[in-house]
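To start, the structure itself, in structure tokens.
With one protein chain held back, the other chains of the complex are shown just where they sit.
Up next is subunit A:
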Amino acid sequence: MNPFTYERASDTSAAIELAKGNAAARYLGGGTNLVDLMRETVERPEMLVDVTGLPRGIEPRADGGLLIGAAATNTALAADGHVRAHYPLLARAILAGASAQIRNMATVGGNILQRTRCRYFYDTAAACNKRQPGAGCDARDGFNRYHAILGASPACVATHPSDMCVALAALDATVHLDGPAGPRSIALSDLHRLPGDRPDIETELKAGELITAVELPPLLFARRSTYRKVRDRASYAFALVSVAAALDIDDSGVVRDVRLALGGVAHKPWRASAAEAALKGRPAGPESFRAAAEAELAAATGLRDNAFKIELAKRTIVAVLGELTGDDA
């Protein structure tokens, strides 16, 4: 780990002021990802600005939505009564991630901005375009079980590892930012980028920008929603594939509305818009679910170790939608 200085910000503007103009400054949430990366010398910040003292409230909005302070812990968000009642897929997604100890430390802001788990990214002895643009990508022809099947590029095939973000993507969450140029907001689905030829640029955040809050719009039918994560052991493993879904079926059994997002498949939480479009107005049943899954994965490509994820994603989509169609959902 490189030597660094540490400052604890009392509020948002203090945090922005501390980090302003300093390319070697990083905001520090729970540190469960950043500190690991510092230990591996993948991240080498010279200054840490601790933002865990910033707002962490979880507040219902007048319109029925929810405003979540960026410093709220993953544990607090998953345990929140409003979240559990109105956005069960979010609570389930968070609880499917990491371990209780890590979730106690991890913040909402940090979870959104956690970096890929690609092992070659972590190992400074490996070639990695994300760590060192132009160096090459050892994962492409290496161990890539956890890598992308959608939206990857020749330069990088890494995935975004967050479970929480998959639910946020399905929920059309908005991320509130603040920074040297003032506050702004961005849709969560637009925050993370596909790798293209610059996998080192992972988000649309500008230098010194800070996540201050995440806002969920109201979504009545999210009461009928869930999250399913498929992984290599029963707990404490990243997703091979995960599916967040909310389903609204009318009295005649036709899909009125649907939200679907995938995790473990791309460089960003993957909103399954093609599947959603294919489902709306169709009868809720295995055939239309499978057709929608096929539509979403039509462009998927497999690598040496992960081609199975294409079929796995399809099956998991069908299973999750089937579960939400059942009476007990």
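Here, a residue touches a chain if its C-beta (ideal position, glycine included) is under 8 Å from a C-beta of that chain, and two chains touch if they have at least 3 such contacts; residues count from 1.
To be clear about the criterion, contacts and distances are computed from a predicted model.
Colleague: Given the options "ABC transporter permease", "Ketoreductase domain-containing protein", "Heme-copper oxidase subunit III" or "Xanthine dehydrogenase, molybdenum binding subunit apoprotein", which would UniProt use as the protein name of the unshown chain?
Modeller: Its record in UniProt gives the absent chain the protein name "Xanthine dehydrogenase, molybdenum binding subunit apoprotein".
Colleague: Quick one: which of A:185, A:235, A:273 or A:301 touches the chain that's been left out?
Modeller: Hidden-chain contact among the options goes to A:235.
Colleague: For the chain left off this view, which of A:10, A:41, A:132 or A:185 is in contact with it?
Modeller: A:41
Colleague: Given the contact definition stated above, which residue among A:27, A:87, A:120 or A:227 touches the chain not shown here?
Modeller: Per the contact definition at the top, the residue touching the missing chain is A:120.
Colleague: Suppose we count only contacts with the excluded chain; which residues of subunit A make the list?
Modeller: 1-3, 39, 41, 117, 119-120, 122-123, 125-126, 138, 141-143, 230-237, 240, 308, 311-312, 315-316, 318-319
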